[in-house]
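Just one protein chain is left out here, and the rest sit where they should.
Up next, chain A:
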Amino acid sequence: MDKCIEIIKGIKAFEEILEQDVIDIKELQKLAFNGVPDDKGLRSLVWRILLHYVPKEKSARESTLFKKRQLYKQFIDEIIVSPGGPADHPLNISPDSSWSTYFKDNEVLLQIDKDVRRLCPDISFFQSATEFPCLEIVNSNGVKRLHKRVEQSVLKYSTLERRGLGVAKIVNSNGVKRLHKRVEQSVLKYSTLERRGLGVAKLSNEIRRSESITTGDYAPLNEGCEAHWEVVERMLFLYAKLNPGQGYVQGMNEIIGPIYHTFAIDANKDYREHAEADCFFCFTNLMAEIRDFFIRTLDEAESGINYMMSKLSECVKRNDRAVWDRMERQELRPQYYSFRWLTLLLSQEFSLPDVERFWDSLFADPHRFNFLIYICCAMILLVRDDILSGDFASNVKLLQNFPPMDVSLILNKAVDISTR
């Protein structure tokens, strides 16, 4: 009961701030730092504000959103819908030839396509249909669909099976691609695992991931429909096209994923309808702050990933010398585990709801992303006993597959470290 009252009070506190004519950002940060309630699309709006997309002046909100959403529509039209095939000759070797651009784009697209089809496989969300597909694209007889462009090289058997294409091929495949074969195989896999008595607990994470995959594929949907992963693919392609200096780097899918998910499940229909456009700009703003993690030539720069990793190492050293010594002695380098933690803002380490809770605090951190260092340090300190007793291999495994843990435990520890 008390908990209920707490939650209602929490929601009310947010609503009051969000109703202000000019939102007090500092107050909002303070509040959001302790977590944004899942209810009433609050998180979705708060993130839009903290990521500097929705202006703090209430009067400017509508018009800004309208303008940005129009702009996004224009991006889609200019970059994806309007261009026909390249106009000049395919053998034109000039670097500016539209064919050369087309082929280069396809390479980027191929990479994006591979990655969006392996985004958050442990939930079905990204494989399901969006309520608001891009109509010009989904009703184009497949012509405008991005994945169509790279289909030659990425079309998977699973896709073939789902869509019932190339039946003759499947029939003539010695059963390799028949559905029941796959089922047989996976049954076999489990029994083999059991027989061999392999560490079930340690595998559970990966099996959980793969189980959900066998039930749902990242297959393109029929004409008129569009899966959420296709929406993500479009946003990432537009981002790569509009930011040619940076392009697409693996892992960006893991950054855009949680933002899009939060926006696309908003309780407010209007916001849900524009989840794609809003997410695109929020992602762009977020990337402006963390893009250096994704740029190889900036690895050594003060904003680069190596500097972040050494900051983390320093933080551990300051707070738990014994653990730090142990990891040093084992030559357990920060890049073995924290490269991914930091680059992806922990999005591959925890389940989606937990990631969203962590991101409330990260986005609310006025000195972004100091608090990320404290969270990572807290994670290490919370498994210190295991690290102190484990050998190199078990410690790398532990940190690369961080055990499920109560988010608030980690966050409290991180706050504790930050105030020391």
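One rule holds for everything that comes next: contacts are C-beta pairs under 8 Å (C-beta built on N, C-alpha and C of every residue); 3 or more make two chains touch, one makes a residue touch a chain; residues count from 1.
The rule we apply is simple: contacts and distances are computed from a predicted model.
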item	value
Omitted chain, identified by the protein name its UniProt record gives, among "Ras-related protein Rab-10", "LANO_0H21902g1_1", "Ribosomal RNA-processing protein 42" or "E3 ubiquitin ligase complex SCF subunit sconC"	"Ras-related protein Rab-10"
Touch with the omitted chain, as defined above, among A:Arg61, A:Arg118 or A:Lys317	A:Arg118
Hidden-chain contact residue, picked from the options A:Ser128, A:Gln330, A:Ser351 or A:Asn370	A:Gln330
Candidate in contact with the missing chain, chosen from A:Ile49, A:Val249 or A:Leu312	A:Val249
Touching the absent chain when the full complex is considered, from A:Tyr102, A:Phe132 or A:Phe339	A:Phe339
Absent-chain interface as seen on chain A, which is shown	107, 111, 114-115, 117-121, 153, 155-158, 169, 173, 176, 185, 189, 192-193, 196, 198, 203, 206-207, 209-210, 213-214, 217-218, 249-251, 253-254, 294-296, 299, 329-331, 335-336, 339-340, 343-344, 348, 391-393, 396-397, 400
